[in-house]
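Dropping a structure here in structure tokens format, bear with me for questions.
One protein chain omitted, others in place.
Our next item is subunit A:
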Amino acid sequence: MSWADLTPNTQDALIFVALLLPIGVLGAVLLRGYAPWSLVGAMLGRFRWTAAIFVVVVAVSVAMGVGLIAQERGLRIGTARAADGFDIVVTAPGSEVTMMLASVYLQPTDAPLLDGTTYAAVAGAAHVALAAPLAFGDSVGASPVVGTTADLVTHLAKGPPEGHMFEAEHEAVVGALVPLAIGETFEPAHGVGDGADHDAHDVDFVVVGRMPLTGTPWDNAVVVPIEAVWGVHGLADGHDADHDHAHEAEHEHGPEKLGPPFDPAHFPGTPAIVIKADSLAASYALRSQFTRDRETMAFFPGAVLSQLYGIMGDLRAAMSLMALVSQALVAASVLVGLFILTRLFARHLALLRALGAPGRYLMAVVWAFSGVLLGAGAVLGLGGGVLATWGLSRILSARTGIAVPATFGWAELNLVAGFVLVAMVLALLPAVAALRLPVLARLRA
């Protein structure tokens, strides 16, 4: 069986063991036959504050490394998951990244609109299972108001919402994290953020449903029928009024006309259409079909994210290098710290030598002392890194709506194991230096 045949978990576990094994071997060679721990405990007690500061420095360094790796991975997983529900997005030609941020991550942007004919072409294309237009621009508090169709809500929520789906123009379904209860009413503001105009729309909406948690920015969104967004902005509602009135006359007191099909002549425009194809092959065909010069642009949000990760990969490499340099600096600081600590109990080491302790025992005491400090720092740092990642993930999730998972993986464990290995090997230097202490001078100091 070759290395490539092993599962990634097995490979990581083997790397972890390989990183820790030299420490075990080193410890076994140095400590074999000795019992230095009561002495190590006494030294830790004697220099407890110095030791505590040393442990904190190591812990902070480890926590930063662990947090950086875990957070970066969490962001990558979270953003990828958020784009899962969006097979293809069709927009006017422009920046795929900008339009992906607008449609998937609901970041406000000014984008040219696709007209009704284009929408009809997209919706009527073969193998299109879902074609949902989007409309942005309003907000309720910190939540964007998104106009779309009931089908897209059902698709993103993977089922019907709690309560019920909007069935009238002034009904809304809210994302899981929106602080509005079913039955509550709200008046949307025009625009988003601090510049939003709260008096622009004199229309009240009522919340009739709540989507389950999706781990996407749509958890923070207030979703209304796209006709409502068009309506409050004084635009046509996408349907032929005469035909609709005739339709209503047929079904007296029946529901308003919402969702597709839309009448191209009365379609005010949409910045983006979210498409779900009925097969993967069809997705590629549809992307080609609707990537037309000066007309439309179709893209896979997942592919755009991959491109972004590719660009960010270079950044990650630079950050990794910086992280390595900083870890090397920390390791150098650790080494200096260990030399200083060794100096602090130089007299006791000289005493041990005077009492007949072999050189290996002195090395074992210094190395074990260093090991306790580094081990404690590494474990605390690991815990601190996990806590920091968890806290940062919650903050990021709350701010972006993207469920950033705070996971703890082999990468973090291996980073810590690598750091401990380097530090424990470096700890041999002060241990060796302890052998060179002038015994008599130290005893008389």
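Operating definition for what follows: a contact is a pair of C-beta atoms (placed from the backbone, for glycine too) under 8 Å apart; a residue touches a chain by one contact, two chains touch by 3 or more; residues count from 1.
Criterion: contacts and distances are computed from a predicted model.
The protein name that UniProt records for the chain not on display, among "ATP-binding cassette domain-containing protein", "Septum site-determining protein MinD", "Sarcosine oxidase subunit gamma" or "Electron transfer flavoprotein subunit alpha/FixB family protein", is "ATP-binding cassette domain-containing protein". Within the complete assembly, A:Gly41 is the residue of A:Gly41, A:Gly94, A:Gly159 or A:Gly313 that touches the hidden chain. Where subunit A meets the missing chain, the touching residues are 33-36, 38-39, 41-43, 45-46, 347-348, 351-359, 361, 365, 438-441, 443-444.
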